[in-house]
Every structure is written in C-alpha cells, then in structure tokens.
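Just one protein chain is left out here, and the rest sit where they should.
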Amino acid sequence: MPKLIIDDIPVEVAPGTSVLEAARSVGITIPHFCYHPALAIAAACRLCAVKLLDGPVKGIQMSCALPAQDGMVVSTTDPEALKMRALVIEWLMLNHPHDCPVCDEGGECLLQDFTIAGGHSRRRYQGKKRTFQNQYLGEGIHHEMNRCIECYRCVRFYRDYAGGTDFGVMGSAGRVYFGRFQEGPLESPFSGNLVDICPTGVFTDKTGRFRARYWDYQFAPSICQHCSVGCNTSPQNFQRETIKIVGRRNDQVNGWFICDRARFDKSYLNDPQRPREPRLDGATCGYDVAVDAAAKSIAEFVRKNGADKLALVGSTRLSLEGMILLAQLAEVAGGAKVCYFDDAGQQQGSLAAAKLLHEENAAYVKDIEQAQWISLHALDLMEEGPMLALAVRKAFLAGAQIFLVAGDMLPAMKVLPFKYTAVETLDQVPFEGGGKGVIICGAGSKDPDLLAEMASSGAKLVMLQPGPNGFAAALLAQQHAAVPLAELVAARQVQGVVCFEADVPEMLLSDLEVLANADWRRGAVEAKAPIFLPTTTWAESDGTAINYEGRAQRFERSRVAGLPLKGLDPKYYGSATEAVSLHPPRVHRKDVPGGAERDAWQVMAQLIERLGGEALEPFSGKWRALRNLDPEGEGVRIFEMGLGE
Amino acid sequence: MIPETLKTSLQARVASAITAREAAVDVMKELQAHYGWLTDEAVQEAAALLGLSPLQVEELATFYEMIYRRPVGKKVIHVCDSISCWCADCDKIIQYLKDKLGVGLGGTTADGMFTLVPCCCMGMCGDSPAMSVGGVPYGRLTPELVDEILEAERHKP
C-alpha cells in the first residue's frame, strides 16, 4: 500500500492507484479532460499536471498516468504545475470557438469549468481558429467538431469500450477529426454515451437541445424501466417535461453508461396524448369521484359474482410498492384473485428464475466482466439487456470465451460487440469445472427444467426477466400463489378484472368485464374500462424495482406530474367563458394542468380505504428492510435481506 | 471495381500478414496505384480485403502523408520545404513550380497531369533543393532542370 503526501495530506492507496485518483480520494480534484475512470489512460490532454517535490519521481508529471508510490511528495498547487495547466487551457482555447452562449453543453461543460478555474481570460494567440465541417450522426446526437479539444474520450469509449467500428479518429496533427467515414446515424446502440463522456459540446443530445440549462433542470436519481438490468439514470426535467436522460454511475449495475434506449426512448413520458384525466363512463371527472366509483364497482361486482370471480391484474412494470398493495387490495376485496403476469409462459420462466437464483449463483455485472467463459442462451442480448453486452465485451477483451447456445430458436441477433462461437446445445460449451463461467439467458417463456439444468451447471447465472420489474413480480406471484390471467381466463375462473399498469391483450379481455383501469398509457384495457384512473410514470413517482439479479433499487420522483409547459393547450390558460380573450388573461388555477395523476400504489391504497380496509405501508412485514433503501446507493440484493424465499 | 488479378494478389498479401491489419498500408498503396488516389470506393474495398470497417481504413488513410484521399493529377509533385532545402532556396523552386504549372500548393494542373504539394524532408538533403515526381526523386533543382524534368515526366508513362 503506497503511502504518499499530496498537498501536505498523507494518503495511502491501493497499489496501482494513480496520483490523480489518490488525490481524489482525499477530496482534491486535479483538473483533467482525457482521464475518465471507465476508460484506459490516455495521458493526452496533459491538464492533470502536478509537481513532484520529492520521492522516486521528480518534477512535472501527469498525475493520471503516474502510479502512486511510497515517498512521493506531490504538489497540485506548485506554480510550475499551475503554469503548465494554464498553458494547456490556453492551447485548447486557441481553437475552441468560445460559443458557450449557443452551446447546449454550457453550464455542464468541463472545459468551461476548468477554463474559468485556471484563470485563462486573455487571448495572446493572434492566429486564426481552425474550423471543421460537422457530420450528420443520426437523430440522437448533434456533432459540433469546432468545439473539440481532442481528449480522445469519445473514441476510447465508442471504439474501445463499446466495440463500435463506424466512428473513430481521422487525420493527424491539428487536423484530427472525430467522426464517421461518411455521414450517417451512429450504429452503436451505446452511442448516446458520447453526450455524457464528451467534456465539452462536441456531442450534444439532439433530442433535447436548447431547451434548458443545467441549473434549470429538476432531476433525481432514477432507474431505467426499459429492461430488467435496472441501469441507473438521471432524468433531466424542465417545466414538467423530461428533456434528457443521462447515465448515473452504479458500479454494481451499469458502471458509468446506459444504452440508447434508456437515453433516447423518452417521448412517451412527455406525450401530450397520455391519458391524464380521470374518467367515468367516458367523461372527465375528479380523481376522488373516479376512485369512489371504482371502489363501488368492485364492491358491487364482488357482491354479485363473488370475490373469486374478480382478478386484480398488475404487471412487470408496476413498482414493487404497487405489487405489494395489489395483494392487500385483493384481500380487502374479499379474496379476489391477483395476477402479476397475463402470459402463462412468462410467469413460469420468471418464477423459475426467481426460485433458482440465490446469493451465490446470481451473477451481477462484475461477475460477467471477470468471467472466463460466458454462454449466451438463445437470447437477443441487445434487446433483453443491452448493457450486459458491454460487460460481456469486457470479459471477451480480457480473454474470456463466449458461446452462443442457439438451440433451435436463434433469435435475430443484432451485432454484438464481441466475437462468439455458436454451438447447438449447452453440452457443447466446454465448461471447465471450477472455472468462472456465466450463463446468460432470458427467463420469460423458458422451460423451468431448462433453467434448472443451467443452474446445475455450477456457472453463475444471469436470467433476464421479461420486464423491468419482473423479478419482483415473480416474488409476489410466488408469495400469493398468483395464477397468470391467461390461465384464469382459459379456465373461466374470472369474470371481471381491475387492471393496474397492465398491458393485457385485447383477446384476453373479450369475455371479461373490465371494472376499472389505472395506467399512464393507452391500450386495450383503457379503451374498455368505464372507470379510468391516470397514474404517474416512473419519472414522476417514487418507487422500487428489483432487477434481474435480485437487486432492489429505489427511484425517486424526478418531476411533478402534469402536462409539459411546452405545447400546452390554450384551454389551460385561456378563458372558457369569454369569447374574446383578455390581456393579461384573468384565468386563475392552482392545480397543474394535466397533473391529476397519482402513483398506482396510492390509488390502490385509496381503494383499500374506500373498501373499508386499512392500507398498510407497502414495506411492512418481510419487506420492511427495503423501507430505507438509498436511491443514491448501489441497491441491495434481496437475498442478503432474506427476501428471496 | 478492381481487377480480379489485383484482388487476388492483395488477398494473398493480407493472408501472408501476421495480422490482416499489418497489410493495411500495402493494400492502400496498391489501390491508390490502381485508382490514382484512394477513392471512397477504394477505402471500402480495402476495408473488405482487410476485414475492417471503412472508418477503420479511413483512420489510417488520413494519417499518412502519401495516401491521397482527394483526386490528384496523373503524377504528384512533392517538393521538399524542410530545412536543408530551405538552405538551398527551395522557396524559389516552389515559386517557380507554382508559376510554371499555374497552380497553388495542393492544386492540380488544368490538364490533370500534375498535382503540386509541399512535403517534409525527403532525405535528399545532400542534393537539395529536391522534389519527387510520381515517386521519382530529383535533386539539385534549378529552374532549367525543373523544366527538363517536367517535360520528360510528362511523356513518361
């Protein structure tokens, strides 16, 4: 353990730690551009210069590329180091366009910060600035090469980390250019990370440019709800609109990055067509009126048909809180049935996975990265868990053997960022006993016997759930012996349903009475339900999700519910009675337009109360341990908390 | 499209390399010799031969001084402007070439015969000022010698 002194502070760090990281560990930020914890050291920008006053190395050194050694005495504030850093800024500013006011990065720009911090304020260079032509890189990312400071972060991420081959660095000297061979959309499904990783405004999020500055945003720690990997994100909202979504570091789940779906697939959140008004028999009504009507309808149905003819249907996109209250509600309703899945196959596979996984065999991202062999079992990784493909790539680059066990159902594999050997069956994977192996498969619609066979291989397991919160749905389904809706329908065991954020196919609904529906999106259920209760999305609610490896993670409300201010229908601010609108308008309102939505679990709690029950805090009893989950922490694996069984 | 014989010989070159990439510069040079410059099509053909993406070939092509990614004349004149040639008044020779050919640096003559570009030290310092025409080096240049060389090169295949 090397011991060194940085700015008079004694530091002890693990061998191999750089001086830059050692300084960081005691709260000293050494300015840097090319250094990024997730990427290999480039030592290209030369900004992180420090002066070594004593010890095995002396003089000006680049702290990112200098391993901490015993006896080093480091100064980050020595005049020579400061001068070097000031010059680096001056060099970078020779050609940077100084266009911060019209740059979307302004306010969250590392270059801006370090330029101000370094005190560069006078231009001594009298030459012209070089300029470049930008490229069209697709609908996600805007390219502005003139701003480039050539830190090589983008290529090191895109090419080295993510395995992309269509974006790189061309030219030499002052002509180096970061882009594509020809204009066109970036091919990598991780391309959006260029926005996060670029220290200045070369790559900005085209889907949210020029809407707001960093200080305008409302944001909170969140969890992506696109697949069961549960990547950590931070939605950036402005005036009730999710403008951008950026990656949030969690080394246990997604590292620093997120996939493009997590980043760019957000328009549904802001969709003005989202159903936001409670409805009773087709007419808009107050929320409480709708809840009253739903409670009354449930009570009447139960009295008429018996509680066992009623099913309360949830789904894998419901938060864990909602899933727990769904069972409470069923009980209060006199013992109604509860469904967490509509499809039987999905429930079967999902449940089998949840049962098979335990603390020792459930692989997480680090297990994948450090595996010696990895077997992908008949799944489309880029669809079911894209970020894991980057973990597999890490293992691949470290020498792991990758197999694709296709069986007879080879899914349409998109280009994977690693090479693999295709084999017919799991038996053909040369699994060395004791080796660090990982099997990755999708759990939904899988034969439980097949999943059990995989579990018996001794390898660590990744069983991706059919939905963002599938693991939780499986736990709840198991706890409450839930039967999938399709089975109940087939056996004619139900006549009526109340659906909570459940995408039940129209076919299943044909012989059912839909009593009420609570959801934030439209669909067959919503179309059929006489009572509609709008709910909040994950961006507008607090909640908990359990990812594929049994990790419970808390997400926080990142903005208030309601219609985005942009494009707001004039009916919300014009007068409904005056023929000619007054100026200024004299229409007063205290509620947020379209802001009636409630969290699904709160709707359930209200129904429980209307039905005469007492709504318990969702995290009571065995779930109590999740009550204080830190949204900014790494999440907690439920096995550790004894919640797996 | 490159002729089958060239394709076969390039495939053999790539196959004999320790890694395919190792042959990249050879492949680019051969394709440049065929097309006159490394066309977009040539970049794509090189990529296919080398098992790389076109971008990966472009990353290399744009790095090297002697790979042309823009159309050039039939013969490229590289005239050295480094220190030893500067001592031998290469500025005068460069100006003479510009005037004679009626082009600026980087320009191609109207008849498509010559492209004039400055280049870094050619290792002809003992015979400065120096230039190369279509890859053939010439030293101890005088305006009269430049006239002779260009006349001869114009008629050489």
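Each chain gets a letter, A and B, in the order it is written, and its residues are counted from 1.
Note that a residue touches a chain if its C-beta (ideal position, glycine included) is under 8 Å from a C-beta of that chain, and two chains touch if they have at least 3 such contacts.
Keep this in mind: contacts and distances are computed from a predicted model.
Look at the chain that isn't drawn here: its UniProt entry, checked against "SLBB domain-containing protein", "Sulfur-oxidizing protein SoxY", "ABC transporter ATP-binding protein" or "ABC-2 type transport system permease protein", names it "SLBB domain-containing protein".
In the complete complex, the hidden chain is touched by one of B:Lys7, B:Arg21 or B:Lys74, namely B:Arg21.
Within the whole complex, the absent chain has one touching residue among B:Ile83, B:Leu105 or B:Ala152, and that is B:Ile83.
Among the residues A:Met62, A:Val525 or A:Ala561, only A:Met62 touches the chain that is left out of the figure. Annotation for chain B: contacts to the undisplayed chain at residues 18-26, 28-29, 50, 59-60, 63-67, 81-84, 86-88, 119-128, 132, 135, 137.
The missing chain lies against chain A, touching residues 41-47, 49, 60, 62, 65, 83-84, 87-88, 91-92, 94-95, 124-127, 149-150, 152, 169, 171-176.
Note that only the chains that are shown with their structure count from here on.
Note for the complex: chain A touches chain B at residues 165-172, 177, 180-182.
The touching residues of chain B, counted against chain A in their complex, run 40, 43, 52-59, 62-63.
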